[in-house]
Every structure is written in structure tokens, then in C-alpha cells.
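Let me begin by presenting the structure, written as C-alpha cells, before commenting on it.
Only one protein chain is missing from this complex, and each of the others stays in its spot.
Which chain is which? They are A, B and C, in the order written, and residues in each are numbered from 1.
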Amino acid sequence: MIWQIDIMILTLIVICGLFAISVKDLLGAAVVFGAYSFLMCLLWTEMGAVDVAFTEAAVGAGVSTVLFFAAVHRSSRQVKARVSGAMLYKGLGLLASGLMGGVLFYASTDFPDWADPASPASSHLSPHFITQTIAETSVPNIVTSVLADYRGFDTMFETAVVLTAGLAVLIILRLGGCRTAGPIREKNAAIQAAYKDSIIRFVTRMVVPFMQLFALYVVAHGHHSPGGGFQGGVILGASFILLAISYDLKMALNRINEKAALLLANTGVLIYGGIGFLCLLLGANFLDYSILHRILPATDEIAARSHAMLGVEIGVALTVMVIVMIIYNNIVSNGSYEKGL
Amino acid sequence: MELLLAKYNYWIYALIMMIGLYGMLAKNNLIKKIIGMGIFQTGIIVFYVSTGAKRGGTIPIIEHGHGEEVHEVIKALDYVNPLPHVLMLTAIVVSVGTLGVALAIALRIYTEYNTLHEDEILERVND
Amino acid sequence: MSNFFIASGVVLCLFMLLALYRTIFGPTIIDRMMGANIIGTKTTVLLIIIGTIYERVDMFVDIALAYAMLNFIVTIGASRYFAHHKNIRAEGYGVLNHTPAKGQIND
Partner (left out) sequence: MINTLTIALMIAGLFFFLATTVGVLRFPDFYTRMHAAGKGDTLSSLLILVGLALYNLHLLSAGNILVTIKILFILMFIFLASPTATHAIIDAGYESGIKPWANENNREGQDDLAD
């Protein structure tokens, strides 16, 4: 933590947050919220939470903001005040948030001092993770080892939650019976064709392979540096979103169509659960990777844990990549998969 | 002054959560409400991450050269607490899922009622 | 040297505060996009500076690279919005017409 920069960033964040909900234009609010997420990522880097910052850079600053743009593109930008009872709602909102804030301010006197090394949160379980990770798993990135090994059960269900969210979006928009509703009538197709300009296309063509390679590096190198399945998966998905934005939705769908997408999403969760069941079959506990040294060639128990973590990360990356794409594709085309942003 | 330096971050996170809650409750527009939800979420996440901060701690990745063994003894005080990071990392990824579902529901409401404003939706539902 | 990096980080944050003025007050939506883009570029640089302060730059370059990529995507996405909607102001729907589902509601 660097308190000088910390104070500056916190000030910026509060200003950004205040204006993100008070700007009178939805697209503008989305842009300000994007800036808010950028600054949030900076705050986490500065606190030393590099993996969280990486995830926020990919998810919060990148994909969420694009999702907001897509939703605003499909609906309207207008913000209207309430016709009646605006003051009542404002008063109630202020009262409720004031109450909550008061309770939190009061409770904050009981919290340990900020960045206190002896705080209860840092003194029971986490020293074990920090000191034993190299000896037990040979993975230097403690966040990865806790994520995929010590708390692997939790992460498996988080992945399942992400899959469920993608399926929910699919059900709400694609199968919701409104596939023909809300189509957009193009008044001037010529302008649109002319707009798809070659500079953006050319740079996209140069950048996308580089991005995907980088995403694979992030997945594979997550043991030694910040990164891992979630971050790499989101960046992979974002590269397809970039294709869909700068060409059109058809182009991205030609790469991975809906059927393949659903298949891949389920395969990801299946890989994760399958590795768990493999451990069960070999006679150990669910997701106890050390038993896998019996079937993985040339590994001892410690290396087996490290390798199994990589497999798990690949499963996570597959699911997250495809789900990010599914959510974007459905929101930007209102479930019709026809015209994108 | 000492109290301020020791607690200022908690107060600011409480402030962020207050902004988010106000946005969720008082705003008329559905997408504004979703933005408020996002702000509330980040407030909670920052609170968790900050409980893991340590004075003088470095990032939670054991220092080592590539392909070398780690020789020196690893001290827990040298590294930031990684546990909140793990919990919040998954929370952020799940938040993109909830955001997607929320936006999908908002879009569905828009195609059904042609508005994103709460009072107009209620009016049209009651008609 | 570390003090110099911290000072330049704080100065960069101050510049961000000034760029935030454009992001928040506009006047047009495109000025806001420009402000967000500037904040994004400054953040990429600031990430590397923070890495240098921690003396673990090798861990921070990946984040900065991912960050630059996502900033690019956001800017392209925001500007593509105006390929479909030709209006700078928030009112109205521009070139596009949204036809309501049930056909009875029109404002």
C-alpha cells in the first residue's frame, strides 16, 4: 500500500461514483461507470491485490462497460425524472442509505486499523497458505493455489454460477418468445455500410491474434504471475467481442456459433468436475489432486497438484470465455443474433 | 488524526456503499439502478480486499527466479493476505454474470413496455 | 528514487482528476468518451509506476497490457454506438426506430 496514491485514487473513485448515478444520459453514465472501474482496478493494484486488479481490468473495466453500451444501444438513452413522488423516493433513498452509512461508520470503530499486520483476518488461516504453498503445491502465486486447490470446491461452483448466468440470459432473451420483438429498422443502410471503416478493421485484425495469444499465456502462466482461468477466459471472450464490434456479429458467430458455444461452456464445467471425480475414482477425496500422480507420468504428489490446477484453470477459462460471448451476443442483438453494435 | 489515518478507508468504503444504495433505491431508470448495484458491489469488494492489506507487505506471489528453487524461509508477514483476494476474484467474475442477467431482464422489460422508467412501467402494468 | 516514482504517481492522479472534469461535465457525450480514454491511458502508465514502486514490475506488466487492450475495446465499442444512433443529445432515438412489441405504446 502506498498511502499517498491511495488517498488520491479514493477521492477520484468517490467523485466518479457520485456522478455515475447522477449523469442525465445513460450512455454518459455508462462511460463514467467505466472510468470508475478503471480507477477501481488501480486501487486494487495499489493495495497489492494484483489478481483482483487483473480480473477487474478484464471484467469490470472491459466487458461490463461494453455490456452497458450494448444494452443502451438496444434500449434508449433517456433519463426521465419521476412524474410524481420524486421527492418521496429521494427522501426514502437518502434515509435508508444514511441509516446504513451511520451503522457502518459506527461499526468501523471496532474494525482493526487499516493494514494492521496482526488483524484477525490475517492471523489464522492465511499464514498457512502463505508459508506452505511452495512446499505443498509448488505454485508461487498463492492466489492461484488457494483458488484452484485449497478452495477448489468453492471455485467449481462459482464456475457453475457463471454458466447458470449465461443460460439465464439465453432463456430470458433468446427463448423468451420475443425473438422478433424490438427489431431495429434501418433508415439509412448506406451510412452504416460506409461506417465500417477499414482503419479499425485493419487494426483489429492485427490486434486480435496477439490478444488471444496473450490470453492463453495468462491462463498457462497463472501459476507464476497474476492471471489464471478467469482472467484469461474473459480476455479470450473480449477478443471475440472486439471482432463482433469492429466487423459485425455474424463474423464472431462464424468463429464460434451458438451450438459450439453451449458445448464449450458445458465442457469447461465438465473438465473441472471430471478432474474432481477422477480423484474420487482413484480413492482420494473429491478434488484432492495429489492422488493424480498415479496416472500422470513423471510427477510426484506435489507436481500433480500443480498440473491438475492447470487443467482446472483451462476448464474455467473455457466456460468463462464462452459465457461472456453468449451474454454479449444476446444483449447486443436482443436475442435475435442479427445486428450487433 | 490517528483515528483518521487508521480508519479513513473504511469510511470511504461506507460512502461508496451509500452511493450505491441510494442509486438503487431512488433512481427511476432501471439501468441507473443496475449501475448503483455495481457500485454497491465494488464497495463491498473493496472492503474485503482492504482487510487483507498489510503494512510493508508485498503482493501475494512468492518471489523466485524462473526455474529456481525458493531458498529463504517464507515469512507470512512479508506477503499480503491472499484469502480475501480469492473470494473477491470469484465475486467479480460472478458480478459480470449478475450484470448480464440484470441487463437482459431490463431489455426484456423494454421490449415489453417500451420504457426503462419505473413509474411508467408500473403505470403500464396496471393498465 | 522511490520517492520520485511516488511523486510522479501522485502527479498523474492529479492530471486524472483534471481529465475527470471532461468525463463528468461533457459538454457532449463524445467529450466524456475522450475523458475516459485519457484516464485509461494514464492508468496503464500508473500501473507500471506502481509496479516499479513495489519493485516487482514483472508481475504488473501483464495487468497493464490487459488493461491497454480492454481500454481499446471499450473505446471502439463506445464510438460504434454512433454508427447506429446519430444523435449527440440524449433525447430521441436518432436514426433508429424502436418498434414496441405489442404495438400499442408509443411515446
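Observations, loosely collected:
As a working rule, a residue touches a chain if its C-beta (ideal position, glycine included) is under 8 Å from a C-beta of that chain, and two chains touch if they have at least 3 such contacts.
Quantities reported herein were computed from a predicted structural model and do not represent experimental measurements.
By the touch definition given at the top, chain A reaches the unshown chain through residues 24-25, 191, 195, 197, 199-200, 203, 206-207, 210. Think of the hidden chain as still there; on chain C it touches residues 1, 4, 8, 11-12, 15, 18-19, 21-22, 26-31, 33-35, 37-38, 41-42, 44-45, 48-49, 52, 57-58, 61-62, 64-65, 68-69, 71-72, 75-76, 78-83, 85-90.
As a working rule, only the chains that are shown with their structure count from here on.
Taken as a contact graph, with one node per protein chain and an edge wherever two chains touch, the assembly is complete, since every chain touches every other chain.
Per-chain CA centroids place chain B at a distance of 18 Å from chain C. Note on chain placement: the centre of chain A and the centre of chain C lie 18 Å apart, centres being C-alpha means.
Residue positions of chain B touching 2 or more other chains: 58-59, 61, 63, 111-112, 115.
Counting only residues that touch two or more partner chains, chain C has 54, 59, 98, 101. On chain B, the positions that touch chain A within their shared complex are 5-23, 25-29, 31-32, 35-36, 38-39, 42, 45-46, 49-64, 66, 70, 74-77, 79-86, 88-90, 92-101, 103-108, 110-112, 115-120.
Only residues 6, 9-10, 13-14, 16-17, 20, 23-24, 26, 29, 32-33, 35-36, 39-40, 43, 46-47, 50-51, 53-54, 58-60, 62-63, 65-67, 69-74, 76-78, 80-81, 83-86, 90-91, 93, 95-99, 101 of chain C touch chain A when the two sit together in their complex. Taken together, the chain A residues at the contact with chain C in this complex read 2, 4-5, 8-9, 11-12, 15-16, 19, 23-28, 31-32, 34-35, 38-39, 41-42, 45-46, 48, 50, 53-54, 57-58, 61-63, 65-66, 69-70, 72-73, 75-79, 178, 181-188, 191-192, 195-196, 200, 204, 207, 211, 214, 218, 221, 225-227, 231, 235, 238, 241-242, 245-246, 341.
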